[in-house]
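All protein chains but one are shown at their positions in the complex.
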Amino acid sequence: MTNCRKILTGKKIEVKINGVVIDKKNPLIIAGPCAVESREQIITIAKEVKKLGATALRGGAFKPRTSPYAFQGLEEEGLKYLKEASEITGLPVVTEITDQKYIEMFEKYVDVFQVGSRNMNNYTLLKALGKVKKPILLKRGMSSTIYEWILAAEYLAEFGNTNIILCERGIRTFDTYTRNTLDLAAIPIMKKETGLPVIVDPSHGTGRRELIEPMTMAGLSAGADGVIIEVHNDPDNALSDGLQSIYPIQFKKIVEKIKKFMESEI
Amino acid sequence: MTNCRKILTGKKIEVKINGVVIDKKNPLIIAGPCAVESREQIITIAKEVKKLGATALRGGAFKPRTSPYAFQGLEEEGLKYLKEASEITGLPVVTEITDQKYIEMFEKYVDVFQVGSRNMNNYTLLKALGKVKKPILLKRGMSSTIYEWILAAEYLAEFGNTNIILCERGIRTFDTYTRNTLDLAAIPIMKKETGLPVIVDPSHGTGRRELIEPMTMAGLSAGADGVIIEVHNDPDNALSDGLQSIYPIQFKKIVEKIKKFMESEI
Amino acid sequence: MTNCRKILTGKKIEVKINGVVIDKKNPLIIAGPCAVESREQIITIAKEVKKLGATALRGGAFKPRTSPYAFQGLEEEGLKYLKEASEITGLPVVTEITDQKYIEMFEKYVDVFQVGSRNMNNYTLLKALGKVKKPILLKRGMSSTIYEWILAAEYLAEFGNTNIILCERGIRTFDTYTRNTLDLAAIPIMKKETGLPVIVDPSHGTGRRELIEPMTMAGLSAGADGVIIEVHNDPDNALSDGLQSIYPIQFKKIVEKIKKFMESEI
Partner (left out) sequence: MTNCRKILTGKKIEVKINGVVIDKKNPLIIAGPCAVESREQIITIAKEVKKLGATALRGGAFKPRTSPYAFQGLEEEGLKYLKEASEITGLPVVTEITDQKYIEMFEKYVDVFQVGSRNMNNYTLLKALGKVKKPILLKRGMSSTIYEWILAAEYLAEFGNTNIILCERGIRTFDTYTRNTLDLAAIPIMKKETGLPVIVDPSHGTGRRELIEPMTMAGLSAGADGVIIEVHNDPDNALSDGLQSIYPIQFKKIVEKIKKFMESEI
């Protein structure tokens, strides 16, 4: 499969966020709500997750939603709140960009540009993001093969940006018990095939709060360089993804387990 | 499921291309190459398929390709050639738009804006196309559920455009004998659920030349209002999708079968 | 793919049920309830479907059910009722065998041994059925590839029985609108690859009553040599598969459409 790639051939590529290298020994812990709902909400959660050990803040301002009648995000206003939360806590901001036309706007507020699952094969967007300097969090398409995911990363690289963090977030299968099927084997595969850091998203990967902890730990054991978790101060009233968002108290426990795992050197 | 929709509730919606209504009795027969490769190629094929009974011309100018190193299309130049082929033959042009930034450009050359499988859930694009007046050919996402496809159409409708032609083009499954699995049951389902015309794409739906004829006929028997077929004057040297493109002689036979089917009133 | 087969290499194999050849021009129309529920029920339905044009009777006596607490079938008693219904109507009996230990019992009552979807890769059963002389209706496994299905037929052939009728009954995919996804392209593929007759099961293939008619016609247009349909005199009170069973009045209309299709020679 390597013959279809020119840049991402498996040689290790160091990726930094605001100067901090991401790897297994220094795992990225991105936490925050599914969507930015208000200035107060995102600042509250940012402070909380920072205190508990998060190393970056997530939160959607542009939300690609299946229904046109679902909450679509606060858009630029949401980005401003994220920026403010970032300034207060020192956490870099990771948030999703849904079209190349927003790149200039995102440059002002965002530290890591997230390409969501639905846009992994939006090649117009990938080509444009190839020209951005900041790191890109490239989620796997929900029905993308390993091969397609590798080549999506290669698009970014070919157009100039190799600051790529890959994220396994579950694939669509026949089972409906979980929201998606988390394909953890993709973690060692993608690390070896591309040389890039890979993180795991147990929130979208399972869609169920009680599975976030075991799937975080399983992801790290599979070799993940970090995790992205939906944490909400009030999951039961979240505007989206409430069922898969965990409480701060659960996040606290997960961070402690992550630290213990790091120290054990397994 | 109807309660999640406000506009496409199943009541029949008449869709026209350049004044011609599309329905089972007057099936749309879109034919042409996967990609516009040159001025000569598209004009030659356009004349050929027009002569054999096509009612619209297809051909990609912006090609979303899995690999950044594959042929990406002639872009605006390709659109100009399509326009010229259309003026010569009288066939309306159906071609894929991959980003909202091209809408103004497409308005000059194109009769039907195609949303490809990879962009069915590109909601930024759908919202923008909702403001376009021309008909939209909305292909099913390769891994989209019926429900997601209905709501993608609802996005177009909600933003102002109900001139929508749906296209079943196969879904991704575990089998690899065919490129995709053509889900023909989706045809009667989508007609009933949305009230919109639905066509079938046996070329992408199977990826195999020998299956185009039986799957075209099966699609019509399932209730399709038309078909979109890749026809190439020289499939063995096509720049893309050669294996699924049929020869003009095969297209001739299919059109004859379609006419016979129409007359039989089954 | 042919190199993995010794017997079913694509050369046409004529299959007969009680002396009657099955092919496109003389399509097999198997009808009856999901399960034999009582002597009266199966005789009533057998008479009804015979009158309306069925050419064989279906009905399960051994039911493989997902739950151990669901109705498991009348077993040998059910086979006796099927035999009696067959003697009254002249319709041959098609019914599922779930284990090789029942072969001797089935020999007494049954004309066509059905291998259900769950047993397509029960190789102990296939080897034993290879020694049977009567025709085998080999359903595709719900998650079987084309390749695996071909080789399941090859098992029967290798052990001595080439009287095989293949049946496409839908595969398991991510979509949940229909019970399965009917893969109609498998019909021309299997006919060409194996040389055997292929029929379609729109009842299990869709799980929805309103889709039986269009999917029957689509199956025939794709080249099917027949159809197997669940018909019940009282679907709303059926012990199993009520939602996908059609009323006799609907079956009547389908048979009329099948005849019209045959006459049209499309």
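First chain written, first letter: the chains are A, B and C, and each begins at residue 1.
Going forward, a residue touches a chain if its C-beta (ideal position, glycine included) is under 8 Å from a C-beta of that chain, and two chains touch if they have at least 3 such contacts.
Since the model is a prediction, treat every value here as computed from it, not as a measurement.
J.: Based on the whole assembly, the unshown chain contacts which displayed chains?
T.: A, B, C
J.: From the listed residues A:Lys47, A:Lys80, A:Lys134 or A:Lys257, report the one that touches the chain absent from this view.
T.: A:Lys257
J.: Which of C:Lys24, C:Arg39 or C:Arg65 sits in contact with the chain that's absent?
T.: Answer from the full complex: C:Arg65 touches the omitted chain.
J.: Of B:Arg172, B:Arg209 or B:His232, which one is in contact with the hidden chain?
T.: B:Arg172
J.: To test your reading of the contact rule: which positions on chain C touch the chain that is missing from view?
T.: 4, 6, 64-69, 98-101, 118-119, 121-125, 127, 142-143, 147-148, 151, 154-155, 158-159, 172
J.: List every residue of chain B that touches the chain not included in the displayed model.
T.: Residue positions of chain B that touch the missing chain: 143, 172-174, 176.
J.: Touching the missing chain, which residues of chain A?
T.: Residues 143, 145-147, 171, 173-178, 181-185, 187-189, 192, 205-206, 210-211, 214-215, 217-223, 257, 260-261, 264, 266 of chain A touch the chain that is not shown.
Just so we're on the same page, only the chains that are shown with their structure count from here on.
J.: With chain centres taken as the means of their Cα atoms, state the distance from chain A to chain C in Å.
T.: A distance of 48 Å separates the two centres.
J.: Return the residues of chain A touching two or more other chains; collapse runs of consecutive numbers into ranges.
T.: Where chain A meets two or more other chains at a single residue, that happens at 143, 172.
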